[in-house]
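Mind looking over this structure? Questions follow.
Every protein chain of the complex appears in place save one, which is left out.
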Amino acid sequence: MATGIWLAGGRGSVAVTSIVGATAIRAGLADTTGCVTELPQLRSPAFPAIGELVFGGHDPASIPLCKKAEALAVAGVIPARLVAALTEELATVEPEIRPVPAAATQLETAALIAEDISAFRYRHSLERVVVVNVSSTEPAPAAHPAHADADALRQALGEPGAVLPASSLYAYAAFISGCSYIDFTPSTGARLPALDALAHRHAVPYAGHDGKTGETLVKSVLAPMFAMRNLRVRTWSGTNLLGGGDGANLADPGANAAKATSKQRVLGETLGYEPQGNTRIEYVDDIGDFKTAWDLITFSGFLGTSMRMEFTWHGCDSALAAPLVLDLARLTAAAHKSGRSGPLTDLAFFFKDPLGSVPHSLAEQWALLASFVRGLADA
Amino acid sequence: MATGIWLAGGRGSVAVTSIVGATAIRAGLADTTGCVTELPQLRSPAFPAIGELVFGGHDPASIPLCKKAEALAVAGVIPARLVAALTEELATVEPEIRPVPAAATQLETAALIAEDISAFRYRHSLERVVVVNVSSTEPAPAAHPAHADADALRQALGEPGAVLPASSLYAYAAFISGCSYIDFTPSTGARLPALDALAHRHAVPYAGHDGKTGETLVKSVLAPMFAMRNLRVRTWSGTNLLGGGDGANLADPGANAAKATSKQRVLGETLGYEPQGNTRIEYVDDIGDFKTAWDLITFSGFLGTSMRMEFTWHGCDSALAAPLVLDLARLTAAAHKSGRSGPLTDLAFFFKDPLGSVPHSLAEQWALLASFVRGLADA
Amino acid sequence: MATGIWLAGGRGSVAVTSIVGATAIRAGLADTTGCVTELPQLRSPAFPAIGELVFGGHDPASIPLCKKAEALAVAGVIPARLVAALTEELATVEPEIRPVPAAATQLETAALIAEDISAFRYRHSLERVVVVNVSSTEPAPAAHPAHADADALRQALGEPGAVLPASSLYAYAAFISGCSYIDFTPSTGARLPALDALAHRHAVPYAGHDGKTGETLVKSVLAPMFAMRNLRVRTWSGTNLLGGGDGANLADPGANAAKATSKQRVLGETLGYEPQGNTRIEYVDDIGDFKTAWDLITFSGFLGTSMRMEFTWHGCDSALAAPLVLDLARLTAAAHKSGRSGPLTDLAFFFKDPLGSVPHSLAEQWALLASFVRGLADA
Partner (left out) sequence: MATGIWLAGGRGSVAVTSIVGATAIRAGLADTTGCVTELPQLRSPAFPAIGELVFGGHDPASIPLCKKAEALAVAGVIPARLVAALTEELATVEPEIRPVPAAATQLETAALIAEDISAFRYRHSLERVVVVNVSSTEPAPAAHPAHADADALRQALGEPGAVLPASSLYAYAAFISGCSYIDFTPSTGARLPALDALAHRHAVPYAGHDGKTGETLVKSVLAPMFAMRNLRVRTWSGTNLLGGGDGANLADPGANAAKATSKQRVLGETLGYEPQGNTRIEYVDDIGDFKTAWDLITFSGFLGTSMRMEFTWHGCDSALAAPLVLDLARLTAAAHKSGRSGPLTDLAFFFKDPLGSVPHSLAEQWALLASFVRGLADA
C-alpha cells in the first residue's frame, strides 16, 4: 500500500517542484540528489519509496500544474525536458489538487478538508497520508484562549470567526483524520497546546517549522565552527534578497518578522549569546526563485584581534526545499507507522525553527536524525 | 612542576604571539578567547595551566622578542598595550630563544638540539617539554632509504650531508630526548616510518600536520554540510592572498605545492569525490598577516539545478594559530603524562592534514577530541 | 593672509580627522593622499595652502580634541604616532572649538554664531572663513512658508520656535557674516530658496550636499559603465552596515530616509531608469568607523542573458571624508575670492546629492571640476 502526501499550497513552487521531482525519479529521469533519506548513511527499508508517493492537496490558485511546471522551467528551477516528458503524469495529479474548501465556521471548513483528505486516501487505497503545509507564510495570529485546550478549541471553532490561522486549521484537520502533519513554513501550524494535545489523542506525529534551505543552513554549520574554536562572534548581519511568490509575501512586515526571528534563533542557541546585527529580507522581483543572501560576520580571536568573514549564498529555494519535503514525508510516514506520536523533535536537521529543546548545530542534528532512522529500522 | 614548550622557529610570528598571549593570560591582562582547551566542554585538570607554561626555542633570526612583538602590534596582530605591559616578562624569555645549532653531521646537530632542550628542562625544573615546529614551511625533501628504519637513520645521520629536513631533525632530537613533538606546519616532521618507530621506542607521542586556521577550517564545516544534504559539489576553487614571512616562503613553488595539497585533502575525504578546482596561494606583501581567502563553490541540487556559494575569509593567521599552539602543547603534554605514545590521531581537529585515517568533518573531529580529553581525565 | 574653516560639529570624527590631517601635513608628518586638490591635474595657486588653514568651530560635545584623536587612533582611523606628535598643535586648536550658542530666538542664536565666527576671523587675521557643516544628519524638517523668502525668513526667525533646522541656521549665520558655506551632510543646509537668495545678496558661494565617500562613489563609476555598454541594470540593492556616531544617528528612520534617497539618486540620473532594489542602512556598533557596504547588481545583456556583479566596500568614512573637507574648503575659498556666489554646482564631484542639474557620472563630474579649477586660475 502506498503513502499519500497532501499539500496545503499544492500549486506553489515548492509543491510543484516536489511533484515533478518525485514523478521524474519514478520514471527514471532524475536521480535523488538533494534527498537526504537517500544517503547511504540514512537509507532505510522503513521509508516508503519515493516512486510510490501519491500527491494531492489544496490551493486557492487554479494555475494548471503543467503551466506552473513550465514557468518553473523558464525560471531555471527545473529542467524543461522533464516538464515535457512528464505531461501525462502531471495531468493525472491535476484533479487531485483541489480548491480550498470554505464554510460558515472553521469547524465545518476543517470537516471539508478532512473529507477531501479521506476521499483522496480511499481513492488511492493509501496506507496513510502525510499533510504538509507549503503554503505562503502567515502573519503571527492573535492569541485566543481556546488555543490552550483541545476541547475548548473544538467548541470555539464551531462559532463564526477565525480562531485558528489556516496552517493550524490544516493541522487540526490532519489530526482528526488520523494523519500526521508537517509545517515547512514559519507559520503557526501545530504549535499550539490544544493541537499538541489533539495529536497525542489521535496518536499521530507532527514536525516543523520552517524548512532550512539556505542562509540558515550555512549558519547552522558556521556558528558551531566559531563556538568550537572559542572565537567570539561580535556581529552577524544578513541580507536576503528574494523574488517569487514567497518573496512578495515576506515583504509584508508581519510575515517578515516571523521569518527573521526564525532565522536568527540558531545564533543565540549555538553560540550562547546574541551577536550584534539583524537579518533583513528584501523583495526584489527580478531575483525570482534564486535567492541571494549575503552575511557579514565579524569576530574576535586571541588577544582580541578583529577578523571577519563574508559569504554569499545564491540558491534556488524551491529546488532546495522540494527534496526535503519528500524526505520529511517519508520520515514522518515511517514514524507514524512505527507508532510515534506528538512532536518529532529528532527531525530538527530539516528546520530553521525546530520543535522542542534541541541542538541547532547541523552536525548534532544529523546525529539525532541518524539515530532516529536507526530506531525506525529496528522497530 | 611546570611544562616547557620548545619552539623551532621561536622568533616567528606564531611563536611570539603564543609567548605574548600565554604571558598576558598569566598576568591577567587577556582572556583565553581562541583557546579550545578552555571551553567548558573540554576544560580538564589533566592539562598544565596556561600560566605555568615555560617557553624556549631555536631560531636562525636574531630579532629581539620585544621588537618582534612591537612589529606584530603595528601589524594589528596583538594589542600595543600588551607589548608595553609585558616588556619585562619578554626580556626573561629572550635568552631562552637560542641560535640554531649547526655541526658537521646531522647526528651531531641533533645532539646539540637535544642538549639545548635538556639544559632548558633542567634550568626550569620542567616535568616535561613539548617540542613544537612553527618554523617556515619546507619544500618536500628527497626520499632516502634511511627514512624507513630507525637504526639505518641513526647511521645515515652520522655521515656528512642532509638526510632529514630540519622539521624531521627536530622530531628526531625531541624523541631521543624523551620529548613529545608537534608539527604545526605542512613540513615532513615526524611523518617518516623511522621517526614513528623512534617515537614508540622512546614512548613519546607526536601530533600534526599543518594547523587548521582559516580557509580549511571553513571547508571542514561547509563540505560536510553539502554532503549531509546530498548536494553535489561541482567546483571548489580557492584563492589565498597572504603576506608576511610565511607568505613569501609559500610563494616558493615547492612549499606551495605541499600546502595546496594539504588544503584540498578535506574535500575528497569529506565528499567522497574530488570536485573541480584548485587552491591557489599568492604572496602579496601588502596583505601582511591578515590573509584573505576567497572560495567559490558551485553545486547542483534536486533535478540538477545549479547553485553557488562564495565566501571571503579575512583572518589573522598568527592570531588564529597561537592559541592552538597552546592547546596542542597542553593536550600533548597531558597525553604524554598519561602514557600515550605514537601519533595522536584524535587531535585531527587542529590540523589541515591530520595523522592517520580520521574524519575530516570538524564536528566528527570535535567528537574525537572530546572523547580523547575525557580519556585523559579518567586516566 | 590665511583662510579659516569653521566646523559645525567640530569635535566629531570627520572634523577631528581633518584637523589632525591638516596639522600633520603642515608639520611634514603626513602626505596629501586622499586630497583631490593636490593631484597634479588640479593643483592650483588659487587655493590656500593646506598648511595655512586655521580651524575653529562649534560642538555640543565637550570631549577634548586630544581625547577624540586618541579614540580615533584606537579605532584605526588615524595613526597613533601622529596624535602623540601633535599634542601641542591640537591644544592650540582646542579653545577654538566652542559650545553651540543658544538664545531665545533663532535670530539671536544666528547672531551669536556669527559673532563667534567674526571673533575667530579677527583673532587670526583671516582673509576669509568657510563654514562647513560636519555635524550629525538631521531628519527632514517641517516645511515653513518663510523658507521661500529671505525677508520673511528674517522676520520668522525673530519669533520664538524653530523655523530652520540647525544646518540651515548655520548657512544663515555664514551668509550674513559674508562667509561661504559647505554642507557635507544630507541635512537641509542652504537648500532653501530664502537661503539661496541670501547667499546671492551677500555675494557668497555655497556647496553641498552629502560627501560622496564610499558606496555612492563606486556607484558613480559603475552605473555609467553599464550605461556606456548599453547593459540593462535590473536590480541594484545595497546594504550598508556602519557603527560610530553617525551610524547610531542614521538608524533613526527620519535621517535614514534622507540618506537612502540621496544614495540612490545616482542610479536614476545615470541610467535613465530606476532599477529594482533599495539601499538599506543598519547600525552595528561593533563595525565602528569602518563601514561595510555590499551591493548586488543584476543586469541583462545581449539577447537578454542575465548576469550579476557584487561588490563589498570596506572603507573608513572619516578617513575618506576628511581630505574632501579640506578640498572643499580650499575650492570654496578660492571661488569666493574670485567673486563666485550662489551654488557651486561644479563641485558635484564631491557629493552624493549635488546641487543643480548636473551629471552624476564621476568622470563627467571630474571634467566639470577640472574646468572650474582652470577658471579659478585664470581669474
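Note that the chains are named A, B and C in the order they appear, and that numbering of residues resets to 1 at the start of each chain.
We adopt the following convention: contacts are C-beta pairs under 8 Å (C-beta built on N, C-alpha and C of every residue); 3 or more make two chains touch, one makes a residue touch a chain.
As the structure is a prediction and not an experimental result, all values here were calculated from the model.
**Student:** Among C:L198, C:L362 or C:L376, which one touches the chain that has been omitted from the display?
**Tutor:** C:L362
**Student:** Just to verify: which one of C:T105, C:T261, C:N278 or C:T312 makes contact with the chain not shown?
**Tutor:** Answer from the full complex: C:T312 touches the omitted chain.
**Student:** For chain C, which residues lie in contact with the unshown chain of the complex?
**Tutor:** Missing-chain contacts on chain C: residues 17, 20-21, 24, 30, 32-36, 38-39, 76-79, 82, 217-218, 220-222, 224-225, 228-232, 290, 300-305, 307-316, 319-320, 322-323, 349, 361-364, 366.
**Student:** Touching the hidden chain in the full complex, which residues of chain B are there? Just list them.
**Tutor:** So the residues of chain B touching the unseen chain are 234-235, 237, 239, 241, 276-278, 280, 282, 284-287, 292, 294, 296, 298, 310, 312.
We take it that only the chains that are shown with their structure count from here on.
**Student:** Using the average of all C-alpha atoms in each chain as its centre, how far is it in Å between chain B and chain C?
**Tutor:** 50
**Student:** Could you list the positions in chain C whose residues touch two or more of the other chains?
**Tutor:** 312
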